[in-house]
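Here is the structure we will look at, set down as structure tokens.
Other chains dropped; remaining ones untouched in position.
Order of writing sets the chain letters: A and B. Residues in each chain are counted from 1.
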């Protein structure tokens, strides 16, 4: 395997990238000038060096020297009473954009899986995170409204309810932006009617 | 224009049908035996004759001889206190499948339009329908969560609130079945958080 094939192979491991597009990436890099390639190589190294995992929410972020917490976890104006569990780092960005939430987060790192796929959530880390959460009064399960998301929500609801006096909630269901009644399923319509405003 | 072209042209007026598929329909009909074509011709005529517009909800349905109401409008076990406004006849089918609603319906026949398209709702007929609705306590606007649907909801909310003491509600927003957080917009997330259960 020569250099071109080796790099192509590495790019096929990128999410959503097949052999054809991986090969395009390689030729793209070859056509760029040395400056771009050098900038890219440094940016990859930099990210690895500077963006570390926040020890509290476990998302990857720029951490300030000597501090183990990301800006959201370190922000004392955000309430410690609510903890939102999300699947991925980027879900936090989406929720922050909505401006509707002012509590803390925890990144599960995936979902459990009902289907054949290998599922995974950071369960041990969650248990540890909850141990120190003395002010906590509500855990919000903010998983996707998919089969695996709901399965994970059910699992965590059962697990987290055991012997604890904390409210466990899940995001409300209803018409999402762009939904047409004609294509809405029974569960969505039932909840949309119940949550009418 | 010969017979083939004339029928093709008529089929292109069917919703979602372009010239190519219209032509396929024509050749499909030619290949069928005379029995199928005759059954189709009679079914089209029958539908026009027997399926009439319910004078109450304005949907098209099989009306029983001498009676001007469809089975839902005639059903005295359904409450007269709630009236749900929907865009299309088929939206009623979807809502009925959810089993979550037991009031009456009114079909607007379309939406108003913010964009260039010609919008339309049965506003005069709605006004007339509401005049006789003495038991009514809530109007539920069950329009799609699209730009035009929301524009129509806003218009009707304003219009129907004038000088009346009736609650006007709209279907709740949130994650619809299959929604992933990563693709959810701010409005959906805000409402999903508010409607958490």
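Following the convention adopted for this analysis, contacts are C-beta pairs under 8 Å (C-beta built on N, C-alpha and C of every residue); 3 or more make two chains touch, one makes a residue touch a chain.
Just so it is clear, the model here is predicted, and its values are computed rather than measured.
Engineer: Taking the 2 displayed chains as part of a homomeric complex, how many copies does that complex include in this file?
Structural biologist: 4
Everything that follows uses one rule, which is that only the chains that are shown with their structure count from here on.
Engineer: For the two copies chain A and chain B, what is the rotation angle that overlays their Cα atoms, in steps of 5 degrees?
Structural biologist: The rotation relating chain A to chain B comes to 180 degrees.
Engineer: Could you give the separation in Å between the centres of chain A and chain B, each centre being the mean of its C-alpha atoms?
Structural biologist: Taking the mean C-alpha position of each chain, the two centres sit 38 Å apart.
Engineer: Over in the complex, which chain B residues touch chain A? Could you list them?
Structural biologist: 86-88, 90-91, 94-95, 97-101, 140, 142-146, 149, 169-182, 184-197
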